[in-house]
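Notes follow the structure.
Of the protein chains in this complex, one is absent; all others appear in place.
Read from first to last, the chains carry the letters A, B and C; within each, the first residue is number 1.
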Amino acid sequence: MNKIYPNAAAALDGVLHDGMLIAAGGFGLCGIPELLLAAIRDAGTKDLTFASNNAGVDDFGIGILLQTRQVKKMISSYVGENAEFMRQYLSGELELEFNPQGTLAERMRAGGCGIPGFYTKTGVGTVISEGKEVKSWGGQDYILEEGIFADLSIVKAWKADDTGNLIFRKTARNFNPPAAMCGKICVAEVEEIVPRGSLDPDNIHLPGIYVHRIVQGDHEKRIEQRTVRQKETA
Amino acid sequence: MNKIYPNAAAALDGVLHDGMLIAAGGFGLCGIPELLLAAIRDAGTKDLTFASNNAGVDDFGIGILLQTRQVKKMISSYVGENAEFMRQYLSGELELEFNPQGTLAERMRAGGCGIPGFYTKTGVGTVISEGKEVKSWGGQDYILEEGIFADLSIVKAWKADDTGNLIFRKTARNFNPPAAMCGKICVAEVEEIVPRGSLDPDNIHLPGIYVHRIVQGDHEKRIEQRTVRQKETA
Amino acid sequence: MMASEIKGWGRNQMAARAAQELSDGMYVNLGIGIPTLVANYVGDKDITLQSENGMLGMGPFPFEGEEDPDLINAGKQTITELNRTSYFDSATSFGMIRGGKIAAAVLGAMEVSEKGDLANWMIPGKLVKGMGGAMDLVAGVGRVIVVMDHTNKHGESKVLKECSLPLTGKAVVDLIITNLGVLEVGHKGLHILECADGVTPDDIRAATEATIV
Partner (left out) sequence: MMASEIKGWGRNQMAARAAQELSDGMYVNLGIGIPTLVANYVGDKDITLQSENGMLGMGPFPFEGEEDPDLINAGKQTITELNRTSYFDSATSFGMIRGGKIAAAVLGAMEVSEKGDLANWMIPGKLVKGMGGAMDLVAGVGRVIVVMDHTNKHGESKVLKECSLPLTGKAVVDLIITNLGVLEVGHKGLHILECADGVTPDDIRAATEATIV
């Protein structure tokens, strides 16, 4: 069992095909699989559908695949901060399926957990409920949402051991665990691969069973909105 | 916000009532809320329904509440190892609803996550599917299982800080997080209360938002099946 | 006197008023804009802020040079942690939201109806960015508190009989705090709970399209 690949291109070798559904981790530009996205751009795979909370910015994250017209459809909760996205969407080149953020996260987890459908009150009485089955419990309506079963998951973690056990850092965890769970194959990029046994078994955020391939590399980790406060002068 | 109570009886004060539904953590005798179960016995609360994977043994775990006839119904996956349980069940004194173990765990998590129902293929074509809605995805049948919404959760953790952040130890985690999530009120018993800030924020197993009351105490932590291997002599 | 001429509370006063709704021990989610300012007015109440991208116990902005790209809030701003902080994934985060574990959310709005309907995510024909976590929040949290200007830039009421914009949630709003005062969503319409400085109940009625009972 060797899960470690020398670079992102190698880690994606043989798992990409046109028209596939990819679940990607990340929130905004935080915790996104930036190396794997660049490798998908270089591979030129087309007509991709991405289940991803956001679509990156023009020149980073999924945005780089919008520039190359490799994305057919986005399943996202928020796609602001991306002019190219809006241009393609408004011109009809790009499909967009809005999911409430929690519904999207739960749909990914559900897919990974063998749950094809679940009920939620999120979106009841809004456009989100259109065409969806409704069921009542205790006088409250709930809509049926479906699990996402992706062809491929791409995620970004902080550290991995060689068995694929992953840990994340702070809010860079976000969608990465549910995205990792819902793919037939999951490729993870990490900042550091550590020796087996050096991660605390009680504190593995995502067990290696979910992770099929690992690649280590340098990450830009771009900050989208740098907000600071001033040190008070004594 | 003070979540720390001096003892198990105080931690349960005002939250017990006859006929209530209690979700309890633990698997076998591992990670069970033994102090809180003893306090419920002492409180004498009656006609209890427990959602708990197991029913303890005759003189430990939920078994102590069977001896005092405080339990009306169990929602469990496995109730072996308990003669008094079987006596009461066969005589009709005790109701029993068998849930597959994973269905039980997911029902608890679902309740805690505001999901009143989800579909699973576990139990399709068995007695478990009787009377349940069936729905097909991709030619495969799935049955609708419902979230558990408990009046009270009782769980056992290793350490807590005073805001209720919990960490568990090894396989004593088991049902404790999902059980904690699904109760209106959650009371946790722990081996140690540590100062705020001494738990790593990346490694909180159950955030304090789920935990309303905490009690620290000595735990027997009984072993159900002591299995060992021999040291090879050189 | 025209409703549009009434000033009432400013942004910080509205935020301070919203903070009064929060009590000790609450876990709270604050939206972007004025709601963010609420954190400045909780005083010594023990409030834990959730950031729906996976954090409880959100701290203030970092000092210059201490920004961490792995530590942002739901508005994608760099922030800091506290000694009570915990991190978790997005499915868990929205599990606690959907499951009613968050006591209150303070959110901005474009429109609110007298039935508590909320519209704050989409203007048809304009750039649509998405609902993010707003639909989950209004559906799931214990109490939804809207903070917004009472009227739009054309002086038209944002508190309506029916929302004209696509909804974020139906019958979800509990309390509306505007520059003119505080309105509670009741079964038969809105109740004026409080008027802003220099504002009368009649001023509020004049500036409101919705039924005030």
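In this text, contacts are C-beta pairs under 8 Å (C-beta built on N, C-alpha and C of every residue); 3 or more make two chains touch, one makes a residue touch a chain.
In this text, all values refer to a predicted model and were calculated from it rather than measured experimentally.
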| item | value |
| --- | --- |
| Among the chains presented, those that the missing one touches | A, B |
| Among A:Ala51, A:Cys113 or A:Ile128, the residue in touch with the chain that has been omitted | A:Cys113 |
| Touching residue (missing chain; options B:Leu65, B:Ala105 or B:Val215) | B:Ala105 |
| Missing-partner contacts on chain B, residue numbers | 27-31, 53, 76-80, 86, 98, 100-103, 105-106, 108-109, 120-128, 158, 168-178, 205, 221-231 |
| Hidden partner chain, residues of chain A it touches | 1, 109, 111-115, 161, 163, 165, 181, 196-197, 201-202, 204, 207-210 |
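Rule of thumb we're sticking to: only the chains that are shown with their structure count from here on.
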| item | value |
| --- | --- |
| For chain B, the least number of touch steps when starting out from chain A | 1 |
| Rounded Å distance, chain A centre to chain B centre (Cα mean) | 32 |
| Distance between the centres, which are taken as Cα means, of chain C and chain A, whole angstrom | 28 |
| Chain B-chain C separation of Cα centroids, rounded to whole Å | 36 |
| Numbers and ranges of chain C residues touching at least 2 other chains | 81, 87-88, 94-95, 97-98, 140 |
| Numbers and ranges of chain A residues touching at least 2 other chains | 106, 120-121, 168-170, 173, 205 |
